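For this depiction, one protein chain was excluded, whereas all remaining protein chains were kept in their positions.
Going in written order, the chains are labelled A, B, C, D and E, and every chain counts its residues from 1.
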Amino acid sequence: MSAKTDVEPFYLPIGDEIEVFTAAYKSRLPVLLKGPTGCGKTRFIEHMAWRLFPDLQVSHSNLQSLITVSCHEDLTATDLVGRYLLDQDSTFWQDGPLTRAVRSGAICYLDEIVEARKDTTVLIHSLTDHRRLLPIDKTGEVLQAHESFLLVISYNPGYQSILKDLKPSTRQRFVSLVFDYPPPEQEALIIERECGVDGSNAQRLATLGQKVRNLRDHGFEEGVSTRLLIYAGELIDNGIAARTAIEYAIVQSLTDDPEVKEALNSIADIVFP
Amino acid sequence: MSAKTDVEPFYLPIGDEIEVFTAAYKSRLPVLLKGPTGCGKTRFIEHMAWRLFPDLQVSHSNLQSLITVSCHEDLTATDLVGRYLLDQDSTFWQDGPLTRAVRSGAICYLDEIVEARKDTTVLIHSLTDHRRLLPIDKTGEVLQAHESFLLVISYNPGYQSILKDLKPSTRQRFVSLVFDYPPPEQEALIIERECGVDGSNAQRLATLGQKVRNLRDHGFEEGVSTRLLIYAGELIDNGIAARTAIEYAIVQSLTDDPEVKEALNSIADIVFP
Amino acid sequence: MSAKTDVEPFYLPIGDEIEVFTAAYKSRLPVLLKGPTGCGKTRFIEHMAWRLFPDLQVSHSNLQSLITVSCHEDLTATDLVGRYLLDQDSTFWQDGPLTRAVRSGAICYLDEIVEARKDTTVLIHSLTDHRRLLPIDKTGEVLQAHESFLLVISYNPGYQSILKDLKPSTRQRFVSLVFDYPPPEQEALIIERECGVDGSNAQRLATLGQKVRNLRDHGFEEGVSTRLLIYAGELIDNGIAARTAIEYAIVQSLTDDPEVKEALNSIADIVFP
Amino acid sequence: MSAKTDVEPFYLPIGDEIEVFTAAYKSRLPVLLKGPTGCGKTRFIEHMAWRLFPDLQVSHSNLQSLITVSCHEDLTATDLVGRYLLDQDSTFWQDGPLTRAVRSGAICYLDEIVEARKDTTVLIHSLTDHRRLLPIDKTGEVLQAHESFLLVISYNPGYQSILKDLKPSTRQRFVSLVFDYPPPEQEALIIERECGVDGSNAQRLATLGQKVRNLRDHGFEEGVSTRLLIYAGELIDNGIAARTAIEYAIVQSLTDDPEVKEALNSIADIVFP
Amino acid sequence: MSAKTDVEPFYLPIGDEIEVFTAAYKSRLPVLLKGPTGCGKTRFIEHMAWRLFPDLQVSHSNLQSLITVSCHEDLTATDLVGRYLLDQDSTFWQDGPLTRAVRSGAICYLDEIVEARKDTTVLIHSLTDHRRLLPIDKTGEVLQAHESFLLVISYNPGYQSILKDLKPSTRQRFVSLVFDYPPPEQEALIIERECGVDGSNAQRLATLGQKVRNLRDHGFEEGVSTRLLIYAGELIDNGIAARTAIEYAIVQSLTDDPEVKEALNSIADIVFP
Partner (left out) sequence: MSAKTDVEPFYLPIGDEIEVFTAAYKSRLPVLLKGPTGCGKTRFIEHMAWRLFPDLQVSHSNLQSLITVSCHEDLTATDLVGRYLLDQDSTFWQDGPLTRAVRSGAICYLDEIVEARKDTTVLIHSLTDHRRLLPIDKTGEVLQAHESFLLVISYNPGYQSILKDLKPSTRQRFVSLVFDYPPPEQEALIIERECGVDGSNAQRLATLGQKVRNLRDHGFEEGVSTRLLIYAGELIDNGIAARTAIEYAIVQSLTDDPEVKEALNSIADIVFP
């Protein structure tokens, strides 16, 4: 494994997302990141956490200024806020990740918020308006957020059925930044940088990514993440033939449908003849 | 962040809501606040809590006379009333937010009551008639409410499917105040006051808000909250171009639908040419 | 707030309900109170509890002979019967409200029984036949009810979908008293007595109530409770104009539907021209 | 209240049910009682428990040889078998009602078995074949049933949707006795005996019961239980007019449907002119 | 009750099921028993447990080499594997029935496996392939099964909707033995042996059983178990008339449908004229 840690998280800006996020942070306006699977939302927030708190970072993979929670349907308010645990002699209180962020002044990033249980969504209301308060029902405390604290959430608008679950009363509490996959020239740079593959293969993998995403207009919804393109590059770099690497890292990871596989392989035929 | 706390919560009355609330409070009649997302219900109840208990306030964001609970589908009667916790040697009882309000004589504001579990709704029945009692099943206590106590709830009648969940036997226990977005002149004043944007931009943002809400008659249900207009003002005040600020604070926060975005941008073209 | 407590709960009989309840109590036959929202069922049972146990009462709002439980979908048998709690050194048993009534010989009033969980409904079977027994599974006790004990339940037959939930095997264990809103002359007396409004306004509010209830034949199901008419009277008594009071206490509390509001306002136009 | 306790439970046999039950008990074959609401199944099993164990009874309402459990949808195997409770120093085991019956050799009567949770139904399998074993998973014990023990269950075949829930693998473990309402002459005797009403009114109430049950062929499914006829008799005996007693004890207890009420009142017109 | 215990469990083989089971056991291949309600699956496994472990048995009803679990929809992996219990000073671990069998080398028989919760089904995977391992998540142990251990499960293929719940990935781990009701000559022998009825009545009951099962081809799905035929024999042996015994032990136990009852009675008319 290459030694990529302990440097600034690499992020290639596509538009004015860094400026707008910085402006929103200046007024402590909560931010929503919208965009498809694997287009760079997590990397962006890591980059911003590094950039806004330059003195605070230990390593790329352990940012002191960023507390990330991957939301899921069993995630409760208790998981976020904290709970009482039983010790040798008594119970003691343990902060959850949101409470830690509120106290310490970190960015709290709730990834795929719509997947969480509803009490989670409501919990953030008083943190996202002028009050900036976190009520902790179980202890009776009402925390005033640290002045550096910011709440950031993400969701994928491509999942239509889930979209409707983010209630307008929640959604209208955020500035909303939109993300999409990078253009091919930039994506080639990212692929080359993230794995050891040469520039020519990186360029071809980026072209492949763009052509696969164009299938979205023909009913293949998902697109391919930059991550999978990098996986293919890693396998190539480890000595696997390019077309084999594409088969296992991209085609089989995207679909089980024989017709879609055929379409993906036709694209690969063109890009990697 | 500007130092807006520790002063009376700013509220610009639209109609006779302050007089009617004061009269209802005089007879301790419970009050229901009806209205759309972000139209000022929370600010109104903060204002009334400050106004009715002038001697009691610590700061705007920490009103001693107001205990707010954001309701959600996992909120139980136990969360509101209290629970036994385990200490070093024994269990002890901890009041929930409703019990604290009942004992101390605060206003208890249950925001979006219809989202809470049904046992919550029933719990308030004996507090909202001539008895003004809160039975605490777990301790066997029956609390007579403090003479200053009042119960206030809110809900959004625009969510049709939820509306039917507020049973008539609950609903007919409240005086009902109706709220809507402020007229543009007043909203411009609010925007200017809440963020540092100049009067001209504030006026244009208010006009934008009004025009977006008029889309409701054309099938766009949600409207835009005053909060989002203020967000756009904050971004402008922090140096972001007006149209960029509107794109991220308003358009992208309101919708993911390309056609609705186009309609919103056409409105922005007119107001911010 | 007026000093209305510590006197006999005011109840104006409409038919022979007092005589039949007294006869049923003489044979300890369980009683079911049927009727719409806010027509006086709760007040009636308070009145009977006062009347049948004249020596036992502390105050109107704290009747020693009546234990009321508002049922809801999370109410379990354990909530009614009791539970073990953990003390410093051991667990101890705490009676629930039904067990307290069974031991002390009070009337136990289960309001809106059909809302409770099914185990609750079954629990009362052995209390409502010749056995008059309450088995407490958790302690292994089988309580013989105190000779004064009586079980009374209520439900609202207007909620059709709920009605079918009261199983015949439960329903056929009760004598069933039917309640409806009082005729206007009586309702005017009640309004005048309960709030400080003058006789003329009380009469007009009662007329308004009657006319609103007649809309039931035109598809407006709910009727208006006597309570809301009293609320309007309270607001008038506190200096709010009559039509404003009616708007907030009655019209907005009854509906969100613009057409129904218009119909209600037309009625108000006639009664309060 | 009349002193009817401490004597043999009154039961008037309709067919050969006493002989067949006695024969089944001789071989310890489990028995299923089928029949509509309030037709006498509970009274029959009380009578048999008294009859088969004449030396064991304390009182009619507290039969040592009979342990009755009213089943409901929250009833679990743990409720029937027992659970660990926490005492001052340790946990201790407490038998549930089924385990008490298995150990002591009583009849265990599971009323409306199909309402219970499925684990309850399966639990009884090893008690109803040649093994006569009750495995107690939580303690690791396997109890051999006392030689006097018998399992008896009941259900109401009129509830069609529930019927299918009694799986054939359960049902084919029982001898099945069928019950129905008694013929009018016998029912008149029962009514006269159970309440103080005179023979003429008892006869007329029994006739009323028969006619109401004939409505079953015209779409009124439920029939009227003997219990409600006795309630009407009790009210008459306490001085309420016969037609008023019938209205409250029978008509209103059977239905909320105006047309069915009218049909029932027409029958009452004929029987109590 | 007759003294039938402490002898080898009686089982009359129909085909080569004993040989195949013995061969499967020799290679420790897990076995699935398929067949309708009450056709002898439980008795067969008792017989095999006795036969394969002749030195280990205490009594017929308490086989040391066989641990039976009747599965139901609330049965969890924890119920099968074991749990921590709280003792005076600490928690201690208690094996569940599956773990006891794995440790001691007994046959574990999971009756009606498809009724259990899915985690139960998955739990047995590592016990049914070459690994023969039982992982105990809660203690961190991974048990290697005793060399005598075997897992046996059963299900009833007649319950079509349930059938599909036994996933192929589970099902393809078992050798599958098929069972059906015995032919009439053999069933007569079983009936005569199990109850005291004479050979002529036993023969007629077996004939009745065969004719009832033939109704399966005419839409009566369930068949009649050998057990119910024995019940009828027991009642006859205890002095009940044959047709009465058949009515209560067979007809009423099989159905509530009047037409099916009539068909069953017509068959009884022929066999017991």
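What we mean here is this: a residue touches a chain if its C-beta (ideal position, glycine included) is under 8 Å from a C-beta of that chain, and two chains touch if they have at least 3 such contacts.
For clarity, every value in this text was computed on a predicted model and none was experimentally measured.
Engineer: For the chain that was dropped from the view, give me its touching partners among the shown chains.
Structural biologist: By the stated touch criterion, the chain not on view contacts A, E.
Engineer: Among E:Y11, E:W50, E:Y109 or E:F174, which residue is in touch with the absent chain?
Structural biologist: E:F174
Engineer: Among the options A:P54, A:G239 or A:P273, which residue touches the chain absent from this view?
Structural biologist: The one listed residue touching the chain not shown is A:G239.
Engineer: In the complete complex, the non-displayed chain touches which residues of subunit E?
Structural biologist: Missing-chain contacts on subunit E: residues 16, 19-20, 23-24, 26-29, 32, 34, 76-77, 84, 86, 89-91, 117-119, 121-123, 125-126, 129-133, 135, 137-138, 140, 142, 144, 147, 157, 163, 168-169, 171-178.
Engineer: Please give every residue of subunit A in contact with the chain that is not shown.
Structural biologist: 1, 4, 37-38, 42, 60-62, 68, 70-75, 79, 85-88, 94-97, 100, 111-112, 115, 156, 195, 222, 224-225, 227-228, 231, 234-235, 237-240, 244, 248-249, 252-254, 256
Operating definition for what follows: only the chains that are shown with their structure count from here on.
Engineer: Using the contact definition given at the top, which chains are in touch with both subunit C and subunit E?
Structural biologist: Both-contact set = D.
Engineer: Nearest 5 degrees is plenty: how much rotation brings the CA atoms of subunit C onto those of subunit D?
Structural biologist: It works out to 60 degrees.
Engineer: So, what's the distance in Å between the C-alpha centres of subunit E and subunit A?
Structural biologist: Result: the chain centres lie 53 Å from each other.
Engineer: Spell out, as numbers or ranges, the residues of subunit B touching 2 or more other chains.
Structural biologist: Expected reply: 86.
Engineer: What is the shape of the graph in which nodes denote protein chains and edges denote touching chain pairs (line, ring, star, complete, other)?
Structural biologist: Graph shape here is a line: each chain touches the next, no loop.
Engineer: Hey, which chains are touching each other here?
Structural biologist: Those chain pairs which touch are A-B, B-C, C-D, D-E.
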